[in-house]
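Left out: one protein chain. Kept in place: all the others.
Entry: subunit A
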């Protein structure tokens, strides 16, 4: 039996020191993905550093009008936070669209960001996978890949990142606070995950031993009018076929500020920079939304069985933006700061 060491430090510095950047050390949060992967033999750590005892379990308002979310905050607690519900509804909706009640009660914010792809080949140690075993090959490209990437993939890997929460955070432009072996630093969440390129084994830009301590959300006034839309096979407890996080500030029929991100289309939450750029100052109409989304999706390279994701993400995005543009309810039209 593969034995492993287990440590449960109470200070982030101690956690980082315990981990030490060792290749077989892993941080353990809620365990909802890592423990599964250990059962499957995909992960076999020699050291588990349990980070649930670190002082990262709270959500605090920042002086700048944002939120600082501890990495150990449970998904369900974050989704239910009144400040999140009022100021960043897209984040709450994304969290509640994910997994099941039981999993959300266990899963942490940090762990959610760092969960691994659910590609069936990655999860089967009896088969090749460049992400798990670099250089062994990618059977997904010609095999079962309905759930996999249409954007930003490489010949070596077509994995998707499975998180719903990360899509909302990408749209919101959240920052990831990292405590590394050389001190703290900040990584924009849109730059946390890597596209596979020649190194699909590296999911993120984090260095070995880097510990996510917090997620920081700045004030995003347009996020008060935001929405998360997720398409999936099963009504509950299933990963997205495609998802969209959107926030919109439109006045007099013109887009002032817009944020748009796609989920389940790439190895990272896909911030739709191109579409946003096109939309700023453009008419807030379905037609203009469609043109912007089409421009974003022009780079899509679908595989044999996942071409449906292009019209799916397109329709989801157009509907999300159209709904936001036409929304007359209070939250979107009031100053979110004044509404508290």
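Definition applied: a contact is a pair of C-beta atoms (placed from the backbone, for glycine too) under 8 Å apart; a residue touches a chain by one contact, two chains touch by 3 or more; residues count from 1.
Keep this in mind: contacts and distances are computed from a predicted model.
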item: Per UniProt record, name of the chain withheld from view ["OB-fold domain-containing protein", "YwgA family protein", "Xanthine dehydrogenase family protein molybdopterin-binding subunit" or "SCP-2 sterol transfer family protein"]; value: "Xanthine dehydrogenase family protein molybdopterin-binding subunit"
item: Selected residue (touches chain absent from view) among A:100, A:186 or A:326; value: A:100
item: Touch criterion as defined above, residue of A:9, A:31 or A:143 at the omitted chain; value: A:143
item: Residue numbers in subunit A that touch the chain omitted from display; value: 1-2, 40-41, 96, 100-101, 118, 120-121, 124, 126-127, 139, 142-144, 146, 231-238, 241, 286, 290, 305, 307-308, 311-312, 314-316, 318-319
